[in-house]
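Only a single protein chain was left out; the remaining protein chains are all shown in position.
What follows is chain A.
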Amino acid sequence: MKMRILRRSAEPCAFDVSSSSSFSFESLFLFLRRSILESTPPRRRHHHHHHHHHHHHHHHHHHHHHHRSLHHLLSSKQQRKTHRVFLNSQKEESAEAKKTAFPSKPRLLTTKTTTRKTASFSTFATKCSSALKVKVEVKEEEEEEEEEEEKEEGSTIYAISTPPGRGGVAVLRISGPKSWEVGERLTLTGLLKEKRGRLEDVDEYISSTRKRRKKRREMARPGVLRRAQFVFETRERELEEMDELELEDDDDEFDKVEGGKGQGRRRENQAPAVARRKEKNTIGVIDEGLIVFFEAPRSFTGEDVCELHMHGSIAVCKKVLEVLATMSAVDEKDDGKNSPTLLSFRNLRPAEPGEFSKRAFLNKKMNLVQAESLADLIESETEAQRALAVSEIELGSADGDVSYRRAPTASSLSRKVDEWTNVLTKALAVCEAVLDFPGEDPKLESSLIHRDVLPAICRVKGEIDAALKDAEARELVRTGVRVCIVGATNAGKSTLLNYFAKRNVAIVSKVPGTTRDVVEVSLELDGRKVVIFDTAGHRFLPIAGKTSSTSEIMEECYDAGDEDESLFDDEYERRVGKLSDDTKDLIDEIEREGIERGKNVAKMADIIIEMIDATNPKRIDFANMNIKRADGIKIISVVNKCDALYVLEEEEEEEEEEEEVYSRYDRSLLRLSLRTGQGLEALTKAVSNAVQECTITASSSSSQASDGATAAIARSRHRAHARAISNSLGACLSELNKETTSDDNVKKTTEDEGSKCSLNHSLGHVRTELVAEDLREALDNCSRVVGRLDVTENVLDVLFSEFCIGK
């Protein structure tokens, strides 16, 4: 008999029951009432009922359907549990009876005679239906479940979660309501385990979703890695009836990762419909690996998730994705009626980038901050980045399953923001109480604002400011410290870059001005991410009495017009050699642009390495470039080509020049020789120290982030909000302080002019509404960080709990 899913009946109390039913409804009624009214342990009740049930078996072998459906009506979790217990016990005790009930296959009764039962029962059923908002119908529990799940909105998505390319392992993640089925389809694990591969069982497996699901819930234990073979099915039309089965008993379910070896197998599947008899399903093996299921909501995305751990081969990944793509194509011909044999799944599609995380966010597995931090963690390249990101995620201590179910514990930033929100809400509540309910509570006086509000605001503002200071360092940890190498042409900047990169990133030549564009290298220095920029060298023109960078001069030349251009050309010629006019112009332009870019990069840098050519000691005029140490930019000056200098030093004629280097500039300049390698260690250390210095606050607090000393504000979005909070609070404070100062002011002046003493009184004007305004804005920004709303309601809650208000 073919199975049919009954649609929900339109009539609220239409029962699809066999007309021959002679079941005692009274006993059912009694039982149900008991199970509703009393909350006795379900097992006992069932036991009791079971006898009853058993007793009636011979009367009508379908009556347990009624039980099920009505159980379903009371479909609380507990009820479902009791049902299961009930079914299990039944299985053991009345296996024989069951066989008569389901002679061949589980099915639904198709005799559709709708009979109204006794009045008492139908009224009861109506009550049930209205109370539980479901319509009474007789239906297999599993089918109902199936239907519920079908109704569930949302597609099933899949993607290879490991980076593309070769590797030991590649992980395919499937998430969504159908993920388990897709996973099983890909591996046939459920199938193989269940029936040990006999043909009729395979047939039954495929046709009976009911049983499969039931089994799956029992056997596919979520979170357990199982060994599996990834297979694909192809359907071919063949004239011959069937192949001989080549199935071997398999033991390929393992609770542990290691285990026996599966074997390749060919499987044939006969579709139940007669028309398909000549259709043949061939199963091919793609790869062998591990499969793991996660049950909603205990998964990363909060949905049902299945993960396949395959070998990280490009071909395997490609094939699996291909197979999945064919699965997601809905066959228009089969409109789902014969779905058990269909390979297709509706709403199965590849995941968009970041969609798993998005689903996790939407399913409240993490909040905004945590989602952002997760992205950071995945992106993290260095230890400090990792530590920072992980401190934010903090998915909570794993004290059992409970921690999964509740909302994830707040990350250190969200926790801190919560704390600030609480303090500020209280402060605002005081203000609002003073404003909205003057004189209703004797405790409510304007002085409260100075007593309660002022210190609270001060505290929060202090904390936010500290966190903000810290934030910049954190941002640097996240994005990397920018180190920019600047200096005159041919000073050895690119050579230094190549040294840091440990490979030839930049072209090095003896020709001055080789580097035109900005060359960028990311690397890790003592656990910190550092981005080093090499820039085009500045040219220094021999102008008497003035040492300036080429770029300035060049600009001047271009700006001033013809008169100085020849000078520039001369210099260029001297260095580069004679060029045709066209080429020269072009090169000029490129170099000019290169230098301009270099300047821009230098302005953005956190650390600048100034390279000084010992043989041509010219220094960069940072003031001209608008770069100030006061802005926090660290400048490390090194003198390269010191080996040459020593040679020079030896030649005493050149002492003059050396003196120039040392007399005009700091004697503590690092001496470096990229040719000999002298001083490189010292430079590396100096850079490393500077990098540490830039990120010092973050590193110190990221280690203490767990105890929440300071909030970790790593993102510019958070920083913007925090700065807004700080500003608002600053405005509050200045308002409150102005209050005191201007009152002082008034006092002072009134003391001066004693005649106007009376004025003092009328000027006792507290601008509480403005303080409240700023506080409200601060709170708005707090709520924007973690994404929560409703300041007013919170304030009113605090207000009414703190003050006795009311006329």
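Please note the rule applied: a contact is a pair of C-beta atoms (placed from the backbone, for glycine too) under 8 Å apart; a residue touches a chain by one contact, two chains touch by 3 or more; residues count from 1.
In this section, contacts and distances are computed from a predicted model.
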So one subunit is absent here. Using its UniProt record, which name fits best from "6-phosphofructo-2-kinase/fructose-2, 6-bisphosphatase-like isoform X1", "tRNA uridine 5-carboxymethylaminomethyl modification enzyme GidA", "F-box/kelch-repeat protein At3g61590" or "Large ribosomal subunit protein mL43"? "tRNA uridine 5-carboxymethylaminomethyl modification enzyme GidA"
Touch assignment to the omitted chain, from A:285, A:435 or A:458, lands on A:435
Tell me where the left-out chain touches chain A, residue by residue. 12, 126, 130, 133, 153-154, 359, 361-364, 368, 432, 435-440, 442-443, 446, 738, 742, 745-746, 749-750, 756, 759-760, 762-770, 772-773, 776-777, 787-790, 792-793, 795-796, 799-800, 804-807
